[in-house]
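Yeah, one chain of the complex is gone here, protein chain that is, but the others are all in their spots.
Moving on to chain A:
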Amino acid sequence: MLLANHPLLGKTIAGDKTSSLTIRAAEDVARFSLRIDPASAQSAGAAFGTPLPTRIGGLVENGGRTALQLGPDEWVLLAPVAESDAIAEAFAALQEPHSLVDIGHREVGILVEGEAAALALRSAIAFDVEAMPVGSGCRTIFDKAQIVLIREDNNRFRIEVWRSFADHVWGLLQAVSREIALGI
């Protein structure tokens, strides 16, 4: 995988005890962008092995495979790297017109964990991160970079960002975590 060489992989911004904030690059995953008529979403879910969410922002996770709805006819699918080919083959057999694009090399995942996670993200995201329901996700803007933000748990967020923007996002998170650690 191309991402095996990404400079962020394996990196961590460890907050100190008081800040209780940890930011690390997520392990590489397979990513697909799926466009399909919402009326056919059920058969697409059958091909993916996980039912697709039916509401924008909805997130369904099942056995390591995650489906997130970004738009009326747009989903992003995440799965372990090893299952990438199997998913592509399953969708190739799907009869309904659709488009499945492998975007695995386009993006980098960043995990933001800890009690101060929402505070850290709030520094560069304009909407109310605290009010975001657990188990939902959306596309938004982090500073100037487009990201997909997923709230996996109350204190755990996942950022999916284009690899060319990843350094920028990482640098900002580094600065913010320093401020939080110092209690500024």
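By definition in this document, a contact is a pair of C-beta atoms (placed from the backbone, for glycine too) under 8 Å apart; a residue touches a chain by one contact, two chains touch by 3 or more; residues count from 1.
The working rule: contacts and distances are computed from a predicted model.
Student: For the chain not present in this complex, what protein name does its UniProt entry give, out of "Nucleoside ABC transporter ATP-binding protein", "Sarcosine oxidase subunit delta", "Response regulator" or "PD-(D/E)XK endonuclease-like domain-containing protein"?
Tutor: "Sarcosine oxidase subunit delta"
Student: Touch as defined at the start, partner being the missing chain; which of A:Gly10, A:Pro72 or A:Gly183 qualifies?
Tutor: Only one of A:Gly10, A:Pro72 or A:Gly183 touches the chain omitted from view, namely A:Pro72.
Student: In the complete assembly, which of A:Leu9, A:Ile56, A:Leu94 or A:Leu119 touches the absent chain?
Tutor: Within the whole complex, the residue contacting the unshown chain is A:Ile56.
Student: Kindly note down the residues of chain A that lie in touch with the hidden chain.
Tutor: Where chain A meets the chain not shown: residues 56-57, 70-72, 74, 126-127, 138-141, 146.
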